[in-house]
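Read through the structure below, which is laid out as C-alpha cells, and then see the notes.
A single protein chain has been omitted; all remaining protein chains appear in their positions.
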Amino acid sequence: MLKKVDVRFFKSPEEFGLKDPVMIEGLPGIGHVGKLVADHLVKELKAEKAVEIYSHYFPPQVMVEEDGTIKMPKNEVYVHKANDVAPDLVILVGDFQSISNEGHFELVNAYIDIAKKFGVKRIFTLGGYGIGKLVEEPYVLGAANDPKLIEELSQYDIQFEKGEPGGGIIGASGLILGVAQLEGIESACLMGVTSGYMVDPKSAKAVLEVLMKMLKIDVSVEALEERAREMERIIAHIREMQETTIQQWKSDEDLGYFR
Amino acid sequence: MLKKVDVRFFKSPEEFGLKDPVMIEGLPGIGHVGKLVADHLVKELKAEKAVEIYSHYFPPQVMVEEDGTIKMPKNEVYVHKANDVAPDLVILVGDFQSISNEGHFELVNAYIDIAKKFGVKRIFTLGGYGIGKLVEEPYVLGAANDPKLIEELSQYDIQFEKGEPGGGIIGASGLILGVAQLEGIESACLMGVTSGYMVDPKSAKAVLEVLMKMLKIDVSVEALEERAREMERIIAHIREMQETTIQQWKSDEDLGYFR
Amino acid sequence: MLKKVDVRFFKSPEEFGLKDPVMIEGLPGIGHVGKLVADHLVKELKAEKAVEIYSHYFPPQVMVEEDGTIKMPKNEVYVHKANDVAPDLVILVGDFQSISNEGHFELVNAYIDIAKKFGVKRIFTLGGYGIGKLVEEPYVLGAANDPKLIEELSQYDIQFEKGEPGGGIIGASGLILGVAQLEGIESACLMGVTSGYMVDPKSAKAVLEVLMKMLKIDVSVEALEERAREMERIIAHIREMQETTIQQWKSDEDLGYFR
Partner (left out) sequence: MLKKVDVRFFKSPEEFGLKDPVMIEGLPGIGHVGKLVADHLVKELKAEKAVEIYSHYFPPQVMVEEDGTIKMPKNEVYVHKANDVAPDLVILVGDFQSISNEGHFELVNAYIDIAKKFGVKRIFTLGGYGIGKLVEEPYVLGAANDPKLIEELSQYDIQFEKGEPGGGIIGASGLILGVAQLEGIESACLMGVTSGYMVDPKSAKAVLEVLMKMLKIDVSVEALEERAREMERIIAHIREMQETTIQQWKSDEDLGYFR
C-alpha cells in the first residue's frame, strides 16, 4: 500500500551518522537548474541513497527505462558524509513536484520532517529564476528565511535584489523556506538566473560554483554540460511521446463511460 | 509540520482580555475594498497581532520581501482593546482567500472558531460590490444574517437593496455570515460599491466611515489613498512578474515527467 | 463548525412518526424538472421541514434574500404524513448538487442515510431528460434499480425505452438509485422529457401527474406554470449578476498573491 506521502528510509536516520548536515534541494523546476545541480552533486560525490519518497501527488503513471523495466515516480534523499572541512550533506532530488496545489504542502511537510530526522541545521533550495530572455552572464539570485542568513550569504556571489523575484518562489523551493522558518531552520533559496526556455547548464554552473564555495566542496563542473544535453534529449523525447499518449488517453476519457 | 488549516495563537485568547469584541474581516476580494479598510484599521489603531493562520488552501508559494527575506502566505488576526465607548476589536486580515472551493469552508470554520474563542458577539465582513462601471459616489450595500441586525444597521448609511447582490456573496465575506448564523452570531457584510476594475480607496472610505460611526472609533482616513496607490503598484508589479514565472512553470509541468 | 456534509435533523426521525414512507428527490438539474415538481409538492402539501443539509461541496457563497438577509446554500428534507390511502412522504429538495465529482458520492451517502433513518422503503428521484429540441408532448421516461419495479411502474404513463437514456443518469438522481440498490431499497428515476433549454413546467406537469397517480395524492397543478416563470426570472437575474461578480472575482484570483 502506498500512502499519500510515502517516505521510506533505507535505514534509521541515526545509522547514517550525520553531524549537523546541510540539506540541499534540487527538484524539477524552471530551467531545471536546481535539479541539474543537485543531480550533479549526487553523482560527483557518489552520495548514498537514504530515503525514497512516493506520493499520490505525483502523476499516476510509471516511466519505462532503457531495459524495459518500469520506474515508479519518486523523489530521493541522498546523504554524503564529509571527511574534511565540508559539512555533511543531505540531498533531495527527484522526478516530480506535486501536481496538485495541496500536495505541495503535504510533500514539503515530509521534506522538513526528513530534515529534522537527520538533524539538519540549514537548508539550501536550488532553482531557476526565469526572466524570459536569453542570459549572457548568469548569476545567482538569493532569498532567505532569516535576515542574518542574508547577511552571511551576501559575502558570496549571491544577489539579494529589492523584492525579487516579484512573483514569489513557487513550489517546493519556496515552501521549504516558509515551513522551515516556522520550524526554526535557517534556509535560503539560490536561483540561477535563466531564460526559462531550456535546461540551462550555464545557470546551473553559476549556482554550483556559489554552492561549492559556501560549502567548501570541490567537484568537477565538466559533466554539467553533458548532463544538460542528456536532459534536453530526454525531455524532447518525452514531450513528443506524451503528446501522442495523452491525446489518446484523453479521447478515451471523453467517452465518459464504457460498459 | 503545517496543518491543512494551521491556526497559531500568540498567547491564549483569554490573556488578551477582550470583552464582547466585534470581529471585522477584510481579506482580498473585489476592488480590495475589504482588505484596504481592515489593513488601514490595523495600522491606524496600532492593533496587536494575536493569531497567524497558515493553510494548504493558500497558493503553494512564498513571497519575497524588499530585503530578500521570504514571507509565507498567511492570514492574521489583530486585536485592539478599546479604552472608551468603542468596543474591543478582533480584525482578520491577510494575503489570500482559499484557492479551492472546499478550502473556503475549512478556513471559514477556523475563522468562526477564532471568533468564538475571543467571545465575539458580532461580526462585520467587509468587501466590494462590483458593478462593472465607474462609480461616482460610492455607497455601502449591506446584507446580514439576522433581520433585527438589518433594522439596526439601516440607521447608518447602509443600503439594503431588494435582493442585492443578486449573485450572492462569494468567498469568506459571505460564508462567514452563513456559518455565523448557524452558530448564533449576528453578522453583517458591508460592501463598498465599486467598479471592480481597480483597488478603490473611495469605496473603502465609504465603508470605513460607516464602520467608524457604528463602532464609535475615530481614525484618520488620509492614508487610505496612499495605501491604495501602494497596493496598485504592488499588484501591477506582481501581475507582470507572475505572468513570466507561471508561464515557465506551466511549460515545465506540461513536460509531464522528468527523470 | 460546518462538517463536510452536515446533516441537521430538527427532531429525531422517530418523532416524525412516519410509516414506510416514500422518498422523493427533486434537486436542480436538466430543465429543473425534478426541482420544480418536488418544490411544488412541498408547497402544495404544506410539508413540514425535517432536515437541513449543508456541505463543503456546495459553492462557497451565500445568497441574499429580498429583505437583505443572507441564505446559506442548503438542501432540505420535508416530510408529509398522509391521512388516507397515500403513503407518508419524505421530500428532498434544495439549492444545489455537489460542485465536485467526489462530493456527489458523499452527499448521496447522506441522502440514503436519511432515507434509512426515516424507514424509507421506496425512492423516486425526479429529473429532466434533455433531447436538445423542443418537445410538443412531454412524457415520462423511467429507469429503476430493480426489474420488478419496472414491471410495476409500466402500468403508469412511464416509458422504459431500450437503453435510454444512453448517456446514463448523471448526479444525485442517478447515484441515489445506484447506492439504494446496494442497500436493498427499491428506487426509480422519473425523467420528464424536455428540451433542456429552459425551466420546463409542461415536462414537470407530466412527471407530477404520473407521481400523483402512483402515490394517490391529489394536488393542484395550477401553480406550476407560475412557479416556472418565477424560476426563469430568478435564473435570468442570477445569470446576469453572477457574470459580473465572477469575472471580477476571477480577475482578482489571477493576481495570485497580495501582500
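Should a chain be cited, it is by its letter among A, B and C, assigned in written order, with residues numbered from 1 in that chain.
Note that in this section a contact is a pair of C-beta atoms (placed from the backbone, for glycine too) under 8 Å apart; a residue touches a chain by one contact, two chains touch by 3 or more.
As the structure is a computational prediction, the values presented were derived from the model and not from experiment.
Residue A:Q61 is the one among A:Q61, A:N109 or A:Q159 that touches the chain not shown.
The chain that is not drawn here is touched, among residues C:A86, C:I150 or C:A223, by C:I150. Shown as candidates are C:F9, C:F105, C:Y139 or C:Y156; the residue that touches the absent chain is C:F105.
Residues of chain A that touch the chain left out of the display are 1-2, 4, 54, 56-57, 59-73, 99-100, 237-238, 240-242, 244-249, 251-259. Residues of chain C that touch the chain left out of view are 28-32, 35, 59, 61, 63, 71, 73, 95-96, 98-99, 101-102, 104-106, 108-109, 112-113, 130-132, 142-147, 150, 160-171, 174-175, 177-179, 181-182, 189, 196-197, 231, 234-235, 238-239, 242, 246.
Following the convention adopted for this analysis, only the chains that are shown with their structure count from here on.
Superposing the C-alpha atoms of chain B onto those of chain C requires a rotation of 90 degrees, given to the nearest 5.
One simple way to say how far apart two chains are is to compare their mean CA positions; for chain B and chain C this gives 35 Å. The residues of chain A that reach two or more other chains are 167-168, listed in rising order.
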